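First the structure, in the form of structure tokens, and then the observations on it.
Omission of a single protein chain aside, the complex is shown with its protein chains in their original locations.
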């Protein structure tokens, strides 16, 4: 077994010549920056270089992101009632504390109801025809050929199922929305490969020939907040709600259900006036921290952090809170989920591997519900500025006068 | 110096009783999950526990995310021409390879022009009045009192500057948009603290008393994609463009400028029909990877991944490409930027510390431009599915027939 | 035959005591304003009072709106090729002249291709349940009960057909999208009555009882621009395109295909940055004028004036132009279409009465295409300001230097 030393100093820099670590070491020779190298390309980063082979190119090491734990968060889900401890990876002070507080309030209220009410991931190629009339003929052929497409799917993927094929015409362009379920994978690559195969078949068999085509032309909403998803779904549409008895709101959140509802109005219409996709306090923080910890694609926060929070006063003076997330795109197999950190965090949740993607989506919704309750509570009690001030400076947090 | 051992086994588990590591160890005793503990709470995570004290609560360790290097990317920026090597943290196969390709094409074309054309971060409290008429009186008072507010700012922050104060009335609600520049910090906390101080003064001095108020009511667009930003700014508005000579497009991207423009039409209108905020191929991937590597708040991808890509054919048959990012919210001081990983990645860029935030924003725009060129090139040449297939399976990537 | 005189003067004020005109005359007695009365409640307005009985309440007379004629506009439609003369009701100077010019260019290019590619009008009631879990049960029951609903439809309407029933859940709220085809009627009332009947049945039979419900809760997009329609349909989705040979562009529009494409980029991205629904030059003018002339509901301009214009340079240097209107909501029976003015205008088009709604929708798209070509041509040649200046002042219009 041949080895070699890169750099001048430490024994722990010995790596195999044909290894990913060797390649990384060579890159560092070119980059210089000895101190950065020491930090990013430390021993664990060298030792795990092979592990990341299929998840990164031009590897130069790893970064570390701190993880905090929030909860327990009780979820009354589709299958059972479970208490989750949430691993949240972030460097934003007060984030974990806030989600922890929200989770505790929910759990003390008996847990939140969570359901996945829809599922589907699209790939949307576009075919360019000569004119509007020809495009109609092409779309008609596609509509008629869906059985053929259906038959093709199992030859490409074990886990993907074709749900629907929908043509959307714009001028002489025909977009085709191929929608799949993707099992326990987030599924973006899966739908790419299957759709590519279907398109090759279309091009071979369609009597109407497109002038040109593209495998994806942005109608799918991939990694972009899109209005179309709000009443539909991309990934999983997940909904969570809870009723918080008045004493929990006053005792733990230091405000009242009425004030929380007043905030909701203000925040919802503030969002509407700024032109956001959906109305909400803040889905991005919790989703980013959970996605990052659990090996999900954190770029998907761009699409997942859309949806609707609703707060209403019940007849009994309690606070009803719901969150609707139309676009939770998570998996428990594939992508980054098998990498060491992600696997550890999924283990903590009890959701590693097959059969767990829907439950992970439920956890995302429950976490977002916790975050909404806590942050809106903080705005109502006047704690928001003070909590951020204290926690980001390491001081003890003192709640002061509320916002009234 | 008192120490104690948590758990049964290893000497490397010795931590001080009053330390952050000790607290984390106690959490693990409760959590169980020995294997997860071994991964998340390894020696470096224990040793660096104190480091993260002001960035995380309920610390239980760290996750590792692999980093790849892309570039060099030549940027003809406001101040100088510089070649950057981009550290990108991701677990998505093909991402680094794609940005690397885009960066190389840009650099071979002489680099991209990048400019920051606007700057400002808002905090937007809402004040509830009795009725429309009273709300007008309150807003008028605010308009008249801006000098007082201006005077208050330097007493709270050294780096923040109040740019403007704008009242937006909805019914009997008055939202006030306090807009600041925040120096080299991303600035969300800074604007929170200053606005809180200003609001306390408003409440004390305004002759028209609000019934209630909230420090932030969602008009700012904080961590949400918002339409209002497209023609405005949140953080920094950064614009990059480049002209790619035809031979670069055909030789490196294996397609033509005409086909790239055709894709642009398809993708732009696909985005429009799906109701996205702006039109683009894909800003989220590169921004998420760069933000994560450089200690930026990755939840901000929800807002930053909006904007506009434009591709046009020049009279000479070359390809003009521009990206407009109205909402790059980055800093080189504060937040997570001082943590070890982030500091290392910023060092690699040569952009750690004061005086570098605008340049970091330029790098973001340049990277996004590289990503757009490469991914749209891949859709045009037919490489997209194949590249993802190969790289996510560790195989050698073979470009095959293009999409024509 | 009993009559009476209202007011002191003219013989033409004799109206029957039990007539609509009598009621109107009484209203004028209360209103006063003799001059306004003379204008609005002139002889034709008195004589036609009965005619409007089912289209207006508290009738006080009629207003007159001038109509201009544009065309011929050649449409290569689904069924045949036809030349239309378009009646346009407006008081905006230059509008008819501009559409006339666009229509002539299209006709000289051989006419435009137009197709209706989708059809459907929704009514979307909302049912409030106790919690998320109960809402899922309710929605599941709805999904299972669609056959029963289907059976109910013919008992309420002869012309409406139920296309689909789709549940959209938000928190503990279930919106149900009942989508119908409505024959030759615009159909908003038809879908209201049928949906009401279906909902009564749901309330009677569902084992899960809603706490409360509303017959329409805004998911339908009724009379509001909505992003969801862009890739879908409300009313009819109609698409028109044409290729304009270069000599027509230079000779008639006094500009070049290249400049038109450059305008398209500018206008499309201007629209995107302002947050419009779709991208276009200007659908509202032509639709409003045509709707108004033809007895359509002009308030529907709020929803219909959305969609997409696309302009591309062809390989031969000609100009490809298409318009996609997802939301043309017109009828040739019912509503105001039977009233005298509307009937006359529909007669002019040859589209009065049954069997003509789809063709009328095609005319709308063709007219909008004409408008886009003409207005964008005017912006490109520099004629826009001058045409408006001249025509609104009665002067002869002189084209001057273009915008280059």
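Note that the chains take the letters A, B and C in the order they are written out, and that residue 1 is the start of every chain.
Heads up, the rule we're going with is that contacts are C-beta pairs under 8 Å (C-beta built on N, C-alpha and C of every residue); 3 or more make two chains touch, one makes a residue touch a chain.
None of these values were measured; they are calculated from a predicted model.
> Using the definition of touch stated at the top, determine which of C:21, C:73 or C:89 touches the missing chain.
Of the listed residues, the one touching the omitted chain is C:89.
> Mind listing the chain B residues that contact the chain we can't see here?
Residues in contact with the chain left out: 76, 113-115, 117, 131-133, 135-136, 139, 168-172, 175, 219, 227-228, 230-232, 237, 239-241, 243, 275, 308, 310, 320, 322-324.
> Which positions on chain A touch the chain that was left off?
Within chain A, the residues that touch the unshown chain are 227-228, 230-231, 265, 268-269, 272-275, 278-279, 308, 310, 312-313.
We adopt the following convention: only the chains that are shown with their structure count from here on.
> How many angstrom between the C-alpha centroids of chain C and chain B?
Centre-to-centre distance between chain B and chain C: 42 Å.
> On a C-alpha centroid basis, what's the spacing between chain A and chain B, in Å?
Each chain reduced to its C-alpha mean, chain A and chain B end up 16 Å apart.
> At least two partner chains per residue is the criterion; list those residues in chain A.
168, 170, 175, 219, 227-228, 275
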